[in-house]
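Only a single protein chain was left out; the remaining protein chains are all shown in position.
In this document, chain identifiers A and B correspond to the written order of the chains, with residue numbering beginning at 1 in each.
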Amino acid sequence: MHFRIGRRWLAALLAATLVLVAVGAYLSLPRSYLLMATTTSTRDTGLLPYLLPEFSADTGVQIRYIAVGTGQALDSGRRGDVDVVMVHAPSLEDRFVAEGHGLCRNPIMHNRFVIVGPSADPAGIRNATSAADAFLRIANASARFESRADGSGTHAKELELWTAAGLDPASSGVRYERTEQGMGATLTIANERDAYTLSDDGTWFAREPDLPYLELLFSEDAALENPYSVIRVNPAAHPGVHASQAVAFVRWLVGPRGQSLIGAFTVNGHAIFTPDGAGEC
Amino acid sequence: MTLEFAGISKAFDGREVLRGVDLRVEAGEVFALVGPSGVGKTTLLRCASFLLRPDGGVVRFGGREAPDEPGAALALRRRIGFVAQNPCLFRGTASYNVSFGLCVRGVEGRELEERTDEALESVGLRHLANAHGSKLSAGEAQRVAFARAIVVRPEVLLLDEFTANLDPANVAQLEAAVTAYHRRSRATVLIVTHNLFQAKRVATRAGFLFDGRIVETGGVEGFFTNPRDGRTKAFVRGEMPY
Partner (left out) sequence: MAGDILGVTLLSLLVCASSTLIATLIGVPLGVTLGLREFGGRRLLRNLLFTLYGLPPVLAGLLVFLLLSRGGPLGGLGLLFTPLGMVFAQVVVVTPIILGITMSVVATMERRVKETALALGADRRQLSTTVLREAAAGILTAVMVGFGRAISEVGAVFIVGGHIEGQTQVLTTTIITDISQAEYGHAIALGVILLAIAAVVYSLLYRLQERTLP
């Protein structure tokens, strides 16, 4: 009798656990949807909630995504945990394909990087002649600069520009700060600390209303283009990927429907993406 | 069942407490073990109740040592009862506590209820059967602990200063309960006490533990009025410092 009461509790606990785990298992059945890995920047532009439902409506293929750092997005492809990868880091993408994890790069669109900073613009980059020149001016003024420092496409572009300016940011007089976070967080920090930073225009325009102390100061330079591609994970290397769904997705993105939708997407009134799909590779 | 200690020795942290205790309690007798505080009476008792393993010597029950095989050892353990100085009641009512040992042994239903009732009645606490253990007075709690120990009809009953902290009314109640149980069951009772009057009231034989050994044993009448050994004499006269 004494020991049976204990058994009643145990039975109840077991029953509750089994029910919950059964529900969990049902929700965890092998996925039927296409899974994409993309970057936090892409998510932060707001493009995906606009674009992806159109794709599903047109093709009947369900798609979901994880939004992580560029490095992790490509790594998910390397591990075969996702079917398709959408990032904006050309050199890393080339390596991904060369390693055999991705089939080939399908360019789909580009937006721009913009250099934003305090409205007072102490470094005077509004009048810069190029992006590299803007960075030079920031160094000369010993202004504060927030770097994402997270291996992302934006970070890669930022480093490219420092090199183009012939500077090592750590030792050039710039008050260089490494946030090691995504674009949204880095912009918030720049806003709080009156700093310059490099951002993609999508995130900038989406967040602009919440960043009262920052302004877009420089953007006119072809070097600031930020090209996006979508890459199918190689089915030969990862047999479990949803290859046919991935094909449907890529075709739709580079096709007339996807491309026109991309061009029509605006953030707070700004059309930030320029479609440049050139057919399926 | 006879209870025999043969050459029991036990040391704690290098300090020798028991140095070769030899004692034989005959089947069905009530034996009082007396001695100064801290001399090792409780230690000896715990050796007999499987709570402590002696460093040397053996304890024999009915002439045989405790078996190694766990099933047989458990069976033997279940024939021995132990009541400690302070009652440790389980979370629950008095009758939950008393029926514990019965449940352990698989007794249930009507038999369990009746025997629990009977045991509580034997300590005069039938009216508190549904009282929660924490609400009982010290005396009532100890009476429940006693009922809990005897409800399973142990053949050997070990009592460790079990009325030490109680008022005279409860002491009398419990002594009567021991005597009644002994008469009903003919169990072998070893009662450790420092109350010489209690020893005289309840036991038929007594022994004096001192300096790690049994100094002397004898029938209760002669033992307390005219002990042989000088140390025993000093103790019963109250001349030995506690």
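Everything below uses one rule, namely that a residue touches a chain if its C-beta (ideal position, glycine included) is under 8 Å from a C-beta of that chain, and two chains touch if they have at least 3 such contacts.
Here the structure is a predicted model, which is why all the values come from computation and not from measurement.
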Exercise for the section: Kindly state which of the options A:H88, A:K157 or A:R207 is in contact with the chain not pictured. Expected result: A:R207
Exercise for the section: Return the single residue from B:F5, B:F82 or B:F146 that touches the missing chain. Expected result: B:F82
Handout entry: Which residue of B:F5, B:F61 or B:F100 touches the chain not shown here
Key = B:F100
Fill in the blank from the handout: Answer key for A:G80, A:P227 or A:G255 versus the chain not shown reads A:G80
Practice task
By the contact definition given up top, give the residues of chain B that touch the hidden chain.
Solution key: 49-51, 74, 77-78, 80-82, 84, 86, 88, 90-91, 100-101, 104-105, 132-135, 148-149, 152
Handout entry: Hidden partner interface residues of chain A, rising order
Key = 2-3, 5-6, 13-14, 16-17, 20-21, 23-25, 27-28, 30-31, 35, 40, 43-44, 64-68, 78-81, 182, 184-185, 188, 206-207, 210, 238, 240
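The working rule: only the chains that are shown with their structure count from here on.
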Practice task
Can you check the complex and tell me which residues of chain A touch chain B?
Solution key: 1-3
Problem - Complex contacts: residues of chain B adjacent to chain A - result: 96, 99-100, 103, 108, 112
